[in-house]
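Below you'll find the structure I mean.
With one protein chain removed, the remaining protein chains of the complex are shown where they sit.
Chain nomenclature is as follows: A and B, assigned in order of appearance, with residue numbering initiated at 1 for each chain independently.
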Amino acid sequence: MSLFQADQIAVRFGGIRAVDDVTFHVDKGEVFSIIGPNGAGKTTIFNLISRIYNSTSGTLTFDGQDFTKMPPWQVAGIGIARTFQNIELFPNASLLQNLLIGRHCHSRAGFLSQLAFLPSNRRAEIKHREKAEEVIAFLGLQRHRDTLIANLPYGVRKVVELGRALCIEPKLLLLDEPSSGLNVEETEGMGFWIEDIKKDLGITVIMVEHDMALVNQVSDRVMALNYGKVLAMGTPREVQTHPEVVKAYLGGELEDVA
Amino acid sequence: MRYLFRTNYNQDLSLARHGGDYFWYGLLLVIMLIVPLLMGEFYVGELGGVFIFAIAGVGLMLLVGYTGLISLGHAAFLGIGAYVNSVLLAKGVPFVITLPIAGLFTAACGAAIGLPTLRMSGLYLAIATLAFGSIVGTVFQKWSSVTGGFDGFAVPTPTIFGVGLDGATGIYYVSLVVLIFVLWITANILRSPMGRAMVAIRDSEVSAQSMGIHLARYKAIAFAISAGMTGLAGALFAHYVRFLAPDAFDVLLSVQFVTIVFVGGLGSVQGAIFGALFVRLLPQFIAIVRDDLPFGIGRMPGLEPSLFGLVLVLVILFQPGGINGIWQKTKHWFTAFPFKRQTSSRRQKSYAKSERLR
Partner (left out) sequence: MEDAARLLQLVVNGAAAGCIYGLIALGFVLIYKATEMVNFAQGDVMMIGGFIAYSLIAHWGMNYWVGALLAIAITAAFGFALDAVILRRVIGQPQFAVVMLTLGLGFIFRAGAGITWGYDSVGFNTPFTNKTAKVGLLVLGQDNLSIIVGTLILCGVLYVFFSKTRLGVAMQASSQNQLAAYYMGIPVRTVFSLIWAISAGVAAVAGILLSPVSMLDVNMGFLGIKAFAAAVIGGFGSIPGSLIGGVIVGVVEQLAGYYLPAGFQEVTSNVVLLAMLIVRPQGLFAELSGKRV
C-alpha cells in the first residue's frame, strides 16, 4: 500500500487552474521527484499537501488517513514535514532553537507545567534536546549550534532547514527545491543527505527540483508537470525522454524541427 | 573572556549561565532589598514605580519583542487591573486575593479581545488595540457608579497578613516580589515549547504553522499572559498613585509602555527593565532641568509626550537594538579587549519581508 496518495487533486485561483486533477501516489521508502517548468504548479502541490492552500476538489490520503480538510498546524503531527523554496527559518533565533521548534509537535507539556518549569517539563526539554543533537550530529552542524540563523551562510541555512524538518521525525518529507541557491558542491552534498535520509532514516521523500543531475542521483520515480497537469510519470530516464516533457522544456515551436 | 564548557544539557536550561551570574544577580537582589533602609521615602517610591512599569514592560516585551505583535492598548489593561484590584479591596476582599484576581481577570480580558483580533496582521492589531484602549478609557470615565467617574477613586490601603502597606516601602517590596515572579515566569516561558512557539510566530508564521504551531492559540496565549502581567502591574499602580483618575489610562500611557519595549531593546527581557528605568526617570529628569532650559521650553505643555516621541524616533532610526543593544556592545568591547573590531557589531542589513526596494 502506498504511504501517500493524491487523488484528482485540483486548485483554482480565479480562473487559473494551478493544479488540475493531479493523481499520484508515493510508496513507503521511495524518493519521488516532481519536475516541470516554472509555474507548472509544483510548489502549489506542496502547499496543498501542507494544507496552506485549500484544494478545490480531490482527496489527499496519508497512511490510510484522509487529511484533505485538516487544519495546517496538524499536518506536522501526522508525520509530514516540509522545507521551503526560499528558506523559511526563524532568522532571529539560534540554530538549536530552530531545531527545537521543529520538536513542537512532539511536546505534550501542559500550560502550567511550562509556566512553572516543572521537573516533568525539564525532562521533556532534555529529551527534545537529545533528539535535536542527534540531528545536529547527523548533518554535521555542531559548530553552528548557537549561531543566529541570520548570521549563517545560505548553504548552511538550507541544511538547517532540512534538519528542522527532520526534528519533526516525519514519515514523509517534502523538499521544495533543496538545491536552489546552492553551488555545485553544496548541491552534491545535499544529494548525499537525501540519500542518507532515505537509507539510514527510512523517511519517504517528495522533492520538487530543477537540477536534473540531483533528480537522477536520488529519485526512484519522477513526475513531470506542466500547466498543472501531469505530463509523464515513471523512472527518471523514462520521464526525461518522454516527448511531451521534451516539448514542455524546449518549447512547442521546436516540435517540427525535432 | 569566559568560555563556557558544557557537560550536561541541564546547564543550558538553568536560569543562570555560570557562577558569575548567580553572584551578580544575588548582589543586585541584596541591594534592592536594602534600598529602603538607605534611601528616602521619595526615592523608594520612585524605584517602586520603576518596578511597576518594568512588570508591565516585561509583559509587553513578551508580546512585542518575542511574539512580534504590537499593542497600543496596554494602558487599558493596566487600568483594568487597577480598578479590579481597588474595587474589590473597597468591598473588603483581602489584598492577597485581589492582586492575583486583578492579574487573572485582566488576562481573561486580554484573551477575550485577543481571540477575534489576532487573525489580523500586525498593522490591524495596532489599530484594533488603539481602538480598544480608547473604548476602555471612555468606559472608565462614564461608568461612574463603579469607577467614580471624574471624581476619581480613592484606593484603600492594602494589608498583607495584618500588616498595613501604607507607605511607599510596603508597595516597593510587593512590587519587587511581583517583578521577580513575572521575570521567573517569563524565563520559564522562554525556555519552554510555548516561548519557542512565540519566537517562531514572530519570525515566520508560515513555517511556524507547518512546524505544528497553532497560530491563533499561541497568539492568544501571548496576548493573555502579556495582559495579565500588565494587570498585576495595574493593581500595584493603583497603590502607587493611591487615587485613580479615569483619564490616566490614555493613549499616551500605552505609548509609554511601547517606548519601554523599544528603548529597552526588542527581544530581551533585561531590555524591558532598562526601558522602564528610562521611561520613569525621563519625567524626573525633565522636572529637574525644567527651569534651566532656554526659550521656556521647559514650560511647554506637551514637552513630555514629544520627548517620548523624539526618543522613539531616534531609537528606531539609529539604535534599533535599544539600550540592551548598547549594553551588549559595551560588554563585548570589554570582554574582547583589545581585539574589538568595527565589523563585530555592525548591524545586519535587515531585508524587507515584502519585496520592496530600499
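Just so we're on the same page, a residue touches a chain if its C-beta (ideal position, glycine included) is under 8 Å from a C-beta of that chain, and two chains touch if they have at least 3 such contacts.
Just so it is clear, the structure is predicted and the values come from calculations on it, not from any experiment.
Shown as candidates are B:R119, B:R217 or B:K331; the residue that touches the absent chain is B:R119.
When the missing chain is restored to the complex, the residue among B:V255, B:L277 or B:I323 that touches it is B:V255.
Although one chain is not drawn, the whole complex shows that of A:E88, A:E161 or A:E209 it is A:E88 that touches it.
Taking the whole complex into account, chain B touches the unshown chain at residues 64, 68-70, 72, 116-117, 119-124, 126-128, 130-132, 134-135, 138, 141-142, 205-206, 255, 258, 262, 297, 300-303, 305-306, 308-313, 316-317, 320, 350-358.
By definition in this document, only the chains that are shown with their structure count from here on.
Our note on geometry: chain A versus chain B, Cα centroid distance of 40 Å, whole angstroms.
The residues of chain B lying in touch with chain A in their complex are 9-10, 12-13, 185, 188-189, 191-194, 196-197, 199-200, 202-204, 206-215, 221, 267, 348. Residues 50, 52, 71-77, 81-82, 84, 88-93, 97, 100-105, 107, 109, 111, 114-117, 121-122, 125-126, 129-130, 150-151, 164, 168 of chain A are the ones that touch chain B when the two sit in their complex.
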